[in-house]
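All protein chains but one are shown at their positions in the complex.
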Amino acid sequence: MTKQVKTRKQIPANFQTIGLDFLISLIALVLAILTGGIIIWLFGNDPIASYRALIQGAFGTPMAFTQSVTKSVPLLLTGLAVALAYKCTVFNIGVEGQLLLGAIAAGIAGTLFPLPGILNIPFVLGISMLAGMVWAFFPALLKQKANVNVVISTIMFNYVGQSLVQYLILGPFKAEGAASATNPIQATALLPKLLPSPYVLNLGVVIALAAAVAVYFLLNRTSLGYEMCAVGLNKDASYTNGINVERNMFLALLMSGALAGLAGGIEVTGTMGKVINGFSANYGFSGIPVALMARNNPFAIIITALLLGSMRSGSLMLQSSVGVSKNMVDIIQGLVIVFLCAENVIRYYIKKGRGGK
Amino acid sequence: MLNFWIFMLASTLRMGTPIALTALGGLTSERSGVVNIGLEGIMMASAFGAVLGSYLTGNPWLGVLMAILVGVLISAIHSVISITWGGNQSVSSMALVLLATGFSGVGLKAVFGQQGSSPQVASLEHTPVLSSIPVVGEFLADLSPFVYIAFLALFLIHCIFKYTPLGLRIITVGENPKAAETAGLSVHRIRYFSVILSGVMGGLGGAFLSLGQMNLFQEGMVAGRGYLALGAVTMGRWSPIGAFASAMFFGLFSAIQLYVQTIPGNPIPSEFIQMIPYLASLLVLAVSLKKNSSAVGIAASGKPYTKFVQQR
Partner (left out) sequence: MGSIIELKGITKRFPGIVANDHISISFEEGEIHTLAGENGAGKSTLMNILFGLYQPDEGELLIRGKSVKFSNSKDSIRHKIGMVHQHFMLIPKLTVTENIIVGREIGTTLKVDRKMAGNVIRELSEQFGLKVDPDKKISELSVTEQQRVEILKVLYREAEILIFDEPTAVLTPQEIDEFCEILLKLKEKGKTIIFISHKLAEVMKISDRITVIRMGKVVGTVEKKETDSAGITRMMVGRDVNLGRRSRRQFDNQENILEVKDVCHTVNKTVKKLNHINLALRNGEVLGVAGVDGNGQEELVNVICGKLIPDSGSVFMNGREITKERIRDRKDGGLGLIPEDRHRDGLVLEYSIANNLILGLQYHEAYARHGIWLDFKKIHDSATVLKEQFDIRCANVEAGAGTLSGGNQQKVVIAREAMRNPDVLIAVQPTRGLDVGSMEFVQKTLLEQRDKGKGVLLFSLELDEILTVSDRIAVIFKGEIIDVVDANRVTRQELGMMMLGSQKEKGGEIIDKTS
C-alpha cells in the first residue's frame, strides 16, 4: 500500500555522498602511488619496474593471488576493528596487542580439547575474541575511570602485549624442539582449507566476510549502532538526549578488541596451526590505513583490505627482484593517509564549485 | 651504596632525556592547539637521520643537524595537514609514524644495504670536556651532551611561555583561535612555528636515541617513547617544568628496568621487566589524572581552524 522507503541506510548516504567518498579515496590512492614512484626514483630505482614487481608478486600466479587474499584476512578484521571503534570516536590503536592476545589465546585453547571441529573451531575462535576483548578492556577502563587518553593507553598496551605474548610463546608454552613456537593445536581446531594444498586459502576468509556483514548490520540497522554512530557524530546531542556516551564508547572499544582478537585467532587456526613468535607483520597497525581508506564503511573495508594485503604480499617480490625495501609499502600507505587528510580541502572546492552557480 | 644512587641518577637522566626533549616539543605544539601524536615517528626517522649524517660526514654533530632537519621536514608535513588542510590530527599522526617506519627501513637498505640495523658511527655518548670539573667532573662527563641540551631547552621553553610575547600568543592561539585572529594574530603562522619547533625537539630526542645512548640505528629503538612523551605532557599539565619532570619520572622506570636486568640470577623473565616502564607510566598517569580530575586541557586542542573546515 504505502511506497517502500527508498533509502534504508542509517546515515543519509545518498549516492552522491558515497560517490564523493569513493572519489576522494581513489584520488588519495593515485596520488600516493605517484608520489611513491617519485620516491623510489629518488632512491635510485626504477618505479615502473617496482610497481610491476609489486603487482606480479601480488597477483602474478594463482598461488600469489591466494597468498594475497589470505594476507588480507587479518587486515579485513583489524580494519573492521579500527573502523567500528572510530565510528564511536574511539581511536583504537591497540589492535596489534589485541590481535596478539587473541592469537596466543587461540594457540593455547586449541591444544586443550579434542572436540569435534564443529565445536572446537567456534570454541577456539570465541576464546580468541574474548582475549582481544580483555586486552581492550584495560585501556577502556583507564579511560572511563581515570580519563587516560585512549590513544596513549592502547599503544602502551601494545608494547605490554607484545612482551607478554613473547614470554608465553618462548616460556611456558614453548613446544619441545621448536625454536620459537608453541605446540600445534588440535587438528580439529584447524580451519578447513578452501582449496587443496599447496594453496593456503582457508575458511577464515568466509568468517572475515561474515564479520564485515555483521558490523554493517550492527552499525546501520540496530539501535545500538544508531547510538554508537550518534555518539561518534555528536557527543553532546547524544548525551543531552539520554544516550549513555561512556557506555557506548566502552562497548565500541570492547567489540573492536574482539574483532582484533578474532584476527589473531584466525591466523592461528587458519594459517599457522600454532603460534610462531613474531608472526604478526604489523597486521594490527595496518588495519588503520585499511579503515581510513574505506572511510570506515564495512563493505569498502573488504576492498581496501584486499588492496593493502596484496600490496604487502607483493612487497616481498618488490624486495627480492628489484631490491627496493619492502618498507616502501609502509611509505605508500602513509602517503595514502596523508592525501586522505586533504578531504576537507577537496570537499570545500567541490562545494564552492557547486554553490557558486 | 653511593654507586647505586649514582647509577640510578645517571640512568634516569639518560632514559628520561629523549622523552623530556620530545615532551617539550609536544607541549609547545599542543599549547598552540595542534596535537602531534606522530612524534614517535619523528623520533624514529630522526634517529635514522642522525646516524646517516654522522656516517656521511664522520661528525656526530652534523648527524644531530641532520636529525633536526628530518624532524623539521616531517613536522612540516604534519603542519600542512593539520593546520592548512584542517585534517584530523590523530589520523595525520598515524600517517607520520607509517612514513617514518617506511623511510627508516628503505633508507637502511638503500644506504647501508642492511636490514634491521645500521653500522656503528661516531656518536655523542659522553661529554669529555666537563671532566676537568672537580668532584663531579667524572659523573658529568659520563653523561651525553644531550642531557645538558635538554636542560637548556627546558629553560628556554619555560621562559618563552612565561615571559615572552610569543609565549602569550601561542597560548592564546591554542585556547581560542578566533579570539587570536580578532586580536590581529596569524593563527596559522604561530601554529606552524609551534609544530615545527616540536619537530626540532623530536629530532633532538630521536638523535639522542641513536647517537647519545648508542652509536647506531636499530629498527624499533624508539619503542614507544614518543607516546610516553605525550603522556608526560598531560601529566605535567602542559607546563614545561611539569612535562620535563614527568618525563624524568618515566625515565626512572626505565632505569629501574635496566637495574633489575643487571641483577645476576634474577628470576623475573626479561619480558616482564620490559613491561615495567609502560605499565608504571600508565599507572602513574592514571593516578595523577584521577586526583586532578578538574584538569582542563588546552581549549582548542585538536580542532582545526582553517577555511576548509566549517567552524561551528
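So that you can tell them apart, the chains are marked A and B in the order they are listed, and the count of residues begins at 1 in each.
Going forward, a contact is a pair of C-beta atoms (placed from the backbone, for glycine too) under 8 Å apart; a residue touches a chain by one contact, two chains touch by 3 or more.
Just so it is clear, the structure is predicted and the values come from calculations on it, not from any experiment.
Student: What are the shown chains in contact with the chain that isn't displayed?
Tutor: A, B
Student: Of the listed residues A:134, A:200 or A:224, which contacts the missing chain in the full complex?
Tutor: A:224
Student: Which of these touches the unseen chain: B:52, B:68, B:83 or B:180?
Tutor: B:180
Student: Pick from B:144, B:172 or B:306: which residue touches the chain that isn't shown?
Tutor: Answering carefully, the residue with contact to the hidden chain is B:172.
Student: One chain is left out of this view; which of A:22, A:137 or A:239 touches it in the full complex?
Tutor: From the options A:22, A:137 or A:239, the contact with the absent chain belongs to A:239.
Student: Name, in rising order, the residues on subunit A that touch the hidden chain in the full complex.
Tutor: Those residues of subunit A that touch the unshown chain are 2, 5-8, 10-12, 14, 221-224, 226-227, 230, 233-234, 236-244, 351-352, 354-356.
Student: Kindly note down the residues of subunit B that lie in touch with the hidden chain.
Tutor: Where subunit B meets the chain not shown: residues 163-165, 168-169, 171-172, 175-176, 178-186, 294, 299, 312.
One rule holds in what follows: only the chains that are shown with their structure count from here on.
Student: Quick check on the complex: what are the subunit A residues that touch subunit B?
Tutor: My answer: residues 39, 43-44, 91, 93, 142, 145-149, 151-153, 155-160, 163-164, 166-167, 171, 285, 288-289, 292, 323-335, 337-338, 340-345, 347-348.
Student: For subunit B, which residues count as touching subunit A in their complex?
Tutor: 37, 77, 81, 85-88, 90-92, 94-99, 101-106, 108-110, 115, 223-224, 227-228, 230-231, 234, 269, 271-272, 274-275, 278-279, 281-282, 285-287, 289-290, 293, 304, 306-309
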